[in-house]
Structures are given as structure tokens and as C-alpha cells.
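Every protein chain but one is kept in place in this view of the complex.
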Amino acid sequence: MERLMAAPAGTGAPNRRAVVELRGVSKWFGGTHALDGVDLDLLPGEVHALVGENGAGKSTLGKIIAGVYQRDGGALAVDGAEVGRWDPVRAGRHGIAMIAQELALVPELTVAQNVFLGRERSLAGVLRRGHGNDAAFDAVCALAGFRLPPRRRVAELGIADQQKVEIMRSLARDARVIVMDEPTSSLTAHETEQLHRLIAALRDQGRTVVYVSHFLDAVLDVADRVSVMRDGALVRTANAADETKPSLIEGMLGRPLAVTFPERPPPVDPSVPPILEVAHLATADGVVDVSLSVRPGEIVGLLGLVGSGRSEIARAIYGADRITGGTVTFDGTPHARPRPHRSIAAGLAMVPEDRHGQGLVLERPIRENIALAHATLFATAGVISRRRERAAVNALAERLALRPARTELTTSGFSGGNQQKALIGKALLGDPAFVILDEPTRGVDVGAKYAIHELVVALARQGVGILLISSEHEEVMGLAHRAHLVRDGRTFAEVVPERTTVDRILTALFGADQHEGAAP
Amino acid sequence: AEDSSGDGSAEGGAYKVAVLAASAQNGYNQAVYEGVVAGAEDLGLEVDAKILDGGFDATTQLSQLQNAATSGEYDGVIVVPHDGPSLTAAFPMTGDLPVVSVLNPIGPDIDELEPQVEGVVSTVAVSPTAAAERQAEDVVTYCADLDPCSVMLVVGNLSSPLDVARRDAYQSVLEANDNIEIVSTLEGNYDRDQSLSGVANALQSNRDVNVILSNADQMTLGAEVALTNAGIDPSTVYLTGGGGTTEALQAVREGRWAADYVNFPVSMGAAAMEQLANAIAGDPVETVVDADAVGPEGVEPYADADSLATVEDFTGEWNG
Amino acid sequence: MPGRRAAFPRPLLLAKDYAVLILLVVVTVYLSFASSAFFTSDNLLNILNQNAPLAIIAAAGTFVIVSGNFDLSTASVFAVASVSAAWLASETGDVALALAAAPVIGLALGAVNGLVVTALRIHSFLATLASSLVYSALAVLITGGALITVTAEGFTELGRGEFLGVFIPVWVLAGVVALLWFLLSGTVFGRHVFATGGNAEAAELSGVRVNRVKILVFTLSGLAAGVAAAIAVSRIASGQPQAGAGMELQAIAAIILGGTSIHGGVGAVWRSVAGVFLIALIGNGFDILDFNPQLKDLVTGVIILAAVALAAVGRTRR
Partner (left out) sequence: MPGRRAAFPRPLLLAKDYAVLILLVVVTVYLSFASSAFFTSDNLLNILNQNAPLAIIAAAGTFVIVSGNFDLSTASVFAVASVSAAWLASETGDVALALAAAPVIGLALGAVNGLVVTALRIHSFLATLASSLVYSALAVLITGGALITVTAEGFTELGRGEFLGVFIPVWVLAGVVALLWFLLSGTVFGRHVFATGGNAEAAELSGVRVNRVKILVFTLSGLAAGVAAAIAVSRIASGQPQAGAGMELQAIAAIILGGTSIHGGVGAVWRSVAGVFLIALIGNGFDILDFNPQLKDLVTGVIILAAVALAAVGRTRR
């Protein structure tokens, strides 16, 4: 993507008075030193990127600015005035809003109600009628550049749409400082582009956007200044113009790393019988007519826009949603009435797209989460051998570079990216013959992402069949042997990534598709 | 109500009577109901008696009383109040539906048996205080030549005015004698298991107890088990309860208990029915019927082995 | 969890959302045919009048449940409020003061609940269970366990009086329900109650003062218990510590029976009121018809399950 809006050089000039200043801010979580004396200035009218490995402290920093966490040490000043007690409400009053990395919405309320939550317009506490579906909502949509049905219950939205609601909510607060913690982690390239335009627009209105992301190209693209973090400490803050992708990576990891996609495993001989075959699959949850097949050792991708139903396809194959039509054949035998426990028993694993909602039991230790689907592997007569369990789990954690590498810690205590790693480990523990990966690298850092890509390829080389879903089309393009294009719950075309480009794919996907807004 | 009671009498004395039980699931209340039915037969009356379940809930019973009045279906009501005072709210009732109260009076004063509110024609009961005092006096007699004479009190539920009155009565009588020492006061909640636990605990600090005075047989039965578990022979302790249940009378006859305060729920039901019939028929009514006097010929309410020996065939009017 | 659901026919949706109303109608119709005495304004007003206190408590309790909390202390708040009112009336003879005191005391005890829950950040189930023990002990101490009878002139007006031929408690009930209904469904506060119960963290992040909301819902619940107590105590003209025992669970049962989610975030005041009267009708039916009272619980239980099953029909297997 070419640079969207030229940021005047030297925007970083410190002569402008900072909106938010952090001085020596530190934060402890139990034993973990999440933040270690961080200094940071946020200037008006700048896009300030935060980059760093998983667990570096980006979210923690953002949450401290937004008042979600209390700092254990250091000072926080807004408009030059030091603040004492700090919470989301006070932060909100000072015009600071945050889009959390892990979506925080009220599922039972509608889109509009969520967007205006805490900002309801009322007469003496009495809600104005028609609230939500009116000018105010339209204004937010206009500003955001996308629209959602205001009266739809948020619980019924796909995770990507939910992320849009978060964005709209921060806009509705017309905040001067918006902390966006990985806002694009489940947006497609097109929507990401939209968001970047939006961010630039906000910046030009003199607002400050703190942009946390693992997509370094995008960071260099939209950010005016970048702050690099490592192990809870600030490595440096510099003008984006003076940074390059390798320089950022070296700053984050403390060592250089060439990030290209690992070499695709050799193409699979078409005569090999498929491990998974799906014919005219349909469900009540958004899958209309899907046919595809995956051979052992083959990586097959699903390319679709958000809401196209890719996750629903995955859920249907795995048995999470009831199948209303079509057949699934696994390893030559019909996988009739699939249910998760049958799939797992048969060696069919899935990494779900929503790690909190569908993936992890947050209040349990990482160990139990990774072992959950396969506890029986370490059990004799139903009695679990902690020793064997721990050995196997720790080995996986090692292989996935889990940080911190303490598998007894409560899952809620791990950073988003590391939780994602655990989620993948969970699927791999049982040595499955076929894996569905729905957004497998959502929210993981460059290093870990590279590791996961290598893992995927390695699996394929071992003869594991893989169905890959990613909103980051490059990922599918870079790894998959073949890919199916999905629209409105239908597979309507098959492509060979090596022989096409993202743009051509997008054009195909947008095809007749209106509701996704202007096609490129 | 006017005309309905008219109908009632018109149909050759086929009375419709509502029996408002404090709880229809409870042995005592059922006995009263049986008594009402039996009493009607003895009187040669054709009575259609219906039992309503108060579920040990004051509001429910109040509602039932009000409904009975407004529905105009009944010629009279017999109530076993769960909470006498709260029923006051139903009076004066729609129409002049006669009400007879059994076991507890209806009205603000739980010890006043004379009708306290317009509409209650008769009360078949004994003042809880009077009964408790009498029980305590027997204890005093027993303790006469014991010094110290240590007593455990087991009362039902100390957030219930009735039981608080009983406890106060026990205390005032016993504390008047300096040889008597009340070593503990326990809540038994009319439940064997709870009184068993309470007494078992209290025994830990007072193994040498002489008297266990309770106002309900269930609780005394629990206490008896506690004694046995603690390796104390029940017959060596003055055990007494209240209710006159089959089990209690047996215990007294066998000498395991020293005494029991006997109730006659069936006879009380019959007596209530008799007074109600009089009221409906417009005949003179006894405003107070002493519940201690309604029992079978020769049965002494404050029973001990000797008094029971005189009435071999009396085995109690209920069990619960 | 995301409520992924497929489209299904209208009637089932209705069944899902209005199960309690449907059953209310069914029971009413049945009773009307079964007994001439049932469907009379006299009897219906009686039912309303008798259950006004419980309905008021349940209506306010809806806020607590919707906010994702529990209030197990309403019965003991009710008890404290009623004995206090009785005590005041018999001491001072000032009827107005005494009856006014009940709601005030309820409000205060409710606020204490809210403060305990938010300050200690413990689940309200345990917090209010504990406070209910403390409160009922208070009630006993105020009276020494004895009964307080009120003879003061006019004390029973609120509980027994009539206005335009309808018992005053019924008017109070109507007013309270209307008010609370609006408060929950039509105001910012109501919206924040839903948000707090739906996802407290998200609400907090959106600038909702979650703790303040919690304190307010408990205060409201206590206030309602106090109002209910005022009605009840004036009706029976006497206060005693056992008053209202068991009410707390009856209220919660009615609320959930109405269709308000125990997980919080979903519910309505009218539902709780409907729940209260569905159960009340069953009791009334048993009294009117010549049924064996020992079957009452059985029938009540079965009807509750029926209501729930009906609602379940709407939901489809995931």
C-alpha cells in the first residue's frame, strides 16, 4: 500500500506541548514486571505507534493511559497537569478513549447502544426516543467510513463486525486521544485500509492516535512516530520516517530477523486421496453451499471478506454448528453428524477465531488449557498424571516460544499474543492429521508469526492437512497451495496463490458485493 | 356471606367449613382437621370441611382467611394460626362469618384467649405462658432436693414471639429458685436433628445436667439421642417435652422421660367444630375452651408415668 | 457466548419471549372456567392486594438481577423495616413517622449491601446472605424477639384502606411498577444497569460507573423491601422478626420465572410482576378449588418447568 497521507516531516517536533506524558511508569502483575519505567509523550495531531514483542507491555501501557489499570509507579500528566487517581471515567472526561485488544462489548445490547454506551443523550436522565438509529449514529458511521445495522444485537455479529463497533464507540466519544490496541487484528486488508484513512483523518483534526500493531508495514505507513518496546521497557521513540521494518524488528527482538514466508512444502500429488472432502455443505449459521477438499500435507486457504462465512465453514466442518445439508468425508470415512469430540477423536483439530469466547478458559492455568482437549492422553483410568502432562505441555510451550514460559500461570495473565500461541499449542497437542486454522496469527508478533508460519509448513511436511483462514490475505497467499474464494457462505472459485495477486483476489471477492462499500 | 350461610342452613344443615391449617403438611394440623371431621359426625352434622394449606406463612394464611370471607362459599372458619397477631388484619370480615381459633389466639395479645377481635367467636387453646409456667413448676418440684440443679432449656425458635414468651416463662419460674441453674438455652426449631446437635454441644460443657426442659416432643426426642450418644442414660435425667405425641407418651410410660405436656389436637378440632356449629346455628358459644380440658376422660395433660398408668389405652392423639 | 442463532418461525419466538404471559393467561382461563368465584373483580383485586408487597420487592429485585447481582437480604430488610415501624408507632404513636421510617430504613440497609458488595468486591450472593443474617438478628434485637402490637389510630390505613373502591396497596403497587418499568427501560440509569450486567468490564471501559450502578440497584432493592414492609406491617398492625421469611427466594424465583436472565444483562420489570402473579394464581386456585393442598408445590413446580420449557422451545440447539 502506498503512503496514504503525507505526514509533514518533523511532526515529532517536541516544541508542540504533549497531550499525555508518562514519566517512569511501571506496572507489576504478581511476579511479572509488565512495565519498567516507561517515559512517553503523546503530541496532539500525531499517530503514535507502539510496537513490541508479545508481552512487551503495549496493552498494559495503553490500559494505563486509558485508566483501565492503575500504575504502580511513575507519573501520568494530561495537558501538562499531573493526574492522581485515574480510571476510565476520568480518562473519558479528559477525552481519552481506548479500543481494547480483547473486544469489550455488551453482547446483549445493540450496536448503537454499545456505540453510545456511557454517552447516552438524555433529558434529565430520560433516554431520547429513536436513540441510536438517528443522525448521531449516521454521523459516526460517516466518520468511520463503514456502517453496521444499529439495532442488531452485538452478540449476533461476527468478531470482525464487533471490532468495528469498538472503533465506532471510540469515535462516538470524539476523543482527543484514542488508544487503538491492534484494531486491525481481524479486519481484512480492505477494511484495514479504510481504518488507516480514518486514522489519518483523525490526526489531521488534531487528535492523537496511539496505534498498537504487529503489522510493521502498516505502522510505518500510518504512524508519525514509533515507540519500540521490549520486556516492559521503552527501547526508543523515533520518527516513523527514520525507521525501517528491519530496524523496528531489531529494536523489538534485540536481534535482526529476516521475515519472509517460509518455503512452501512441495505440492501434493493430485492422485493422493484427500484427508478431508466437503461437498455442498450448509448450516443454519451462514454456510450456504461449500465444497472443498484437502489432501494430506496440503495447505488450503479460504479467502473471503469479513462476514463471508469462513469461520462458519470451519465451525461446520469441525462440528461446532449443526450441518443442515451436504457431506463431510474425513480420511475416506463419512464424518456424519460431526461434533467437536468426534472430530478430536478422529484427529481433526481446530484453532477457533475468537480466543476468549471460543478458545480458552481464562481462569485456569495455561497447562490445563493446552491439555484440555487431550487430558486423556496423560490419564490412566481417568486419573491424570501431572508429571506426564507437564512434560508434554512444557515441550509445546518451548516449541511455541510462550512468554512467560510458566505454564502454571493463570491464562488471563498472559498477553494476547501469547494466549494465541497457547491456543495453537492446544490444537497441536494431539498430533492431529488435519487442522483448521482460523486466524492463527491474530495478534502475534513478527517473530512469533514467523515461527507459527514455519510450524504450519512443518506440519504440512509431516503430512498434516491444513485449512487456513486468515483475514490477512498475504498469509494465505504466502502459505497455501490452493485457496477457495468464499462469498456469502458459498465457495465460488478456486485459485492457486502462486499464480495470482492479492488485488486480483480482492476484485474477485468484491465482485457483485455492495454491502462491503466501495470496491478498489 | 349472609345468604351463603343461609343456603348452608337451608340445605338441612350441610355446613361448608374452611379449616385453615398453619401447614397442611404438618401432623398436628392434620390431627386438628381429623378432629373437626370427627366432631361434626359426633354432633350428627353434615359438614363439608375443606383444609387449606398456610404453608407456615403468615401472609398466605391471611390471604386465605380474607378469601374465605369474600368468596362467600363458607358458613364458618376454623383456624390454626401460624401467626395469630397478623391474622388480625382480616377482621372485621366481610359478612358475619364465624371464626374459631385453635391452639393460638387471633389478635394482638398471644396470651389473651378471650376473643380479641370482632368475628372470632371462640378460642380452643391454652396460654403458652401458662403452659410453660406449669411445665417449669414441675421441674422446680423435681429439683427441690437437688443443689445445684442444672437445667437445659430447648425452645423452638427465639425469633418467634410464642417461643420467646415460653422461654421467658421458663426463666421467670426457674430463676426464682436459687438451687436451680439454667446452664444453657438452645434453639431446637421443632426439629430432632437440630436439638440433637444443640444438646450434644451443650453437653460438652455440662455433662452433669439434671433437667432438659423443652416445649416440643420432637426436640426432646433429639435431646434423648444426644444423651445416649454422650453415654448418659436418659432415665437419669429429668426429660420433658410438649405435644403428647405417641412416641412421647411411650417414652414417659417406659420411664425414659420424666414427664410430657400432652396436647389433644383431635379433641381440640372436635371442640372447635362444636363451638362453630353453635355459632352458625345461633346457639350460645363458649368464647374460650380450655385445650387442657378437652382430652379423653381422665387424661392428665401434664403427664408422668403415674398419671398415664391410670389410662392404659391412651396412646396420644397425634405423632409428629 | 455469541448467541449464534438461526431464523425460526414467529410463534416459537413468541413462546420464547412471552412464555410467562402465555402461562398466566392459560392459568387464568382455566381457573375462570373451574370456579365462578375466581374471575370476580373482588377476587382479582384481593390477589393483587395480597401480593402487592412481594410484587414490589420483585419489581425492584429485577434491577439487581439484571445488573448481574443477587439480593438475598430482602426478607430480612423487610423484617427490620417492619419491626422498626411497629416499634416507632407503638413508642411515639406518630403513625406517619413510623410508616415513613420503613422505606428509609430499607433504603439505608440496601445501600449498606451495595457498599459491602462494591467495597469488598465479593459476589453479592454471599455478601447479601451474610448481611441477611446480620439484619435478621437486628430485627430480633429490636423486639427482643417479642411481638410489637400497634394500636395507634390510623396505622392500618395504608395496609387496609381503600381509595376509589380499590385497596391502597394496589395503587402503590401500580405506581411502583410503572415507575420502575420506566426507570429500567427508558432511562440512562436503566441502560447502565443492563450494561453492568451484560459485561461489567465493557461498561466500565465505556465510562459507566459500574460500582455506583451496583450501589444504586441494591439501594433500590432495599427501598422496595421497606415500602413492602410498610404496607405489610400496617396491614397486620404488628411487627415481629419472622415477618417476610422466605420472601427473598420467592422474589428471585418470580423474577427468573418471568424470563429475566440470571446471568444479568437481560430482563424487564413487567416479567417479574407477571412471575409473582403466576405463582399467586396457583395458590389462589388451590384455595378456591377443592384440591389436595399437598399437591400445591407439585403443581407450582410443574408449571414453572412448563414456563421454562415453553421458553426453551424458542431457542434452537447450537
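Order as written gives the chain letters A, B and C; numbering starts at 1 within each chain.
Here is the rule we go by: a contact is a pair of C-beta atoms (placed from the backbone, for glycine too) under 8 Å apart; a residue touches a chain by one contact, two chains touch by 3 or more.
Fair warning: this is a prediction, and the values are worked out from it, not measured in the lab.
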Absent-chain contact - pick from A:His190, A:Lys426, A:Arg442 or A:Arg482: A:Lys426
Candidate in contact with the missing chain, chosen from A:Pro183, A:Gly251 or A:Pro352: A:Pro352
Residues in chain B touching the chain absent from view: 24-27, 30, 158-159, 183-187, 191-193, 196-198, 200-202, 204-205, 221-222, 225, 228-229, 246-247, 319-320
On chain A, residues whose C-beta touches the chain left out of the figure: 27-31, 68-70, 72, 318, 320, 340-341, 343-345, 350, 352, 357-364, 368, 371-373, 375-376, 379, 382-384, 410, 412-413, 426
Missing-chain contacts mapped onto chain C: 1, 116, 119-123, 125-127, 129-134, 136-138, 140-141, 145, 200-201, 249, 253, 256-257, 261-263, 294-298, 300-302, 304-305, 308-309, 311-312, 315
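Quick note on the criterion: only the chains that are shown with their structure count from here on.
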Steps needed, at fewest, to go from chain A to chain B via touching chains: 2
By mean Cα position, the chain sitting nearest the middle: C
Between chain B and chain A, distance of the C-alpha-averaged centres to the nearest whole Å: 72
Intercentroid distance (Cα basis), chain C paired with chain B, Å: 34
Chain A-chain C separation of Cα centroids, rounded to whole Å: 44
Two or more partner chains touched - positions in chain C: none
Where chain B touches two or more other chains, by residue: none
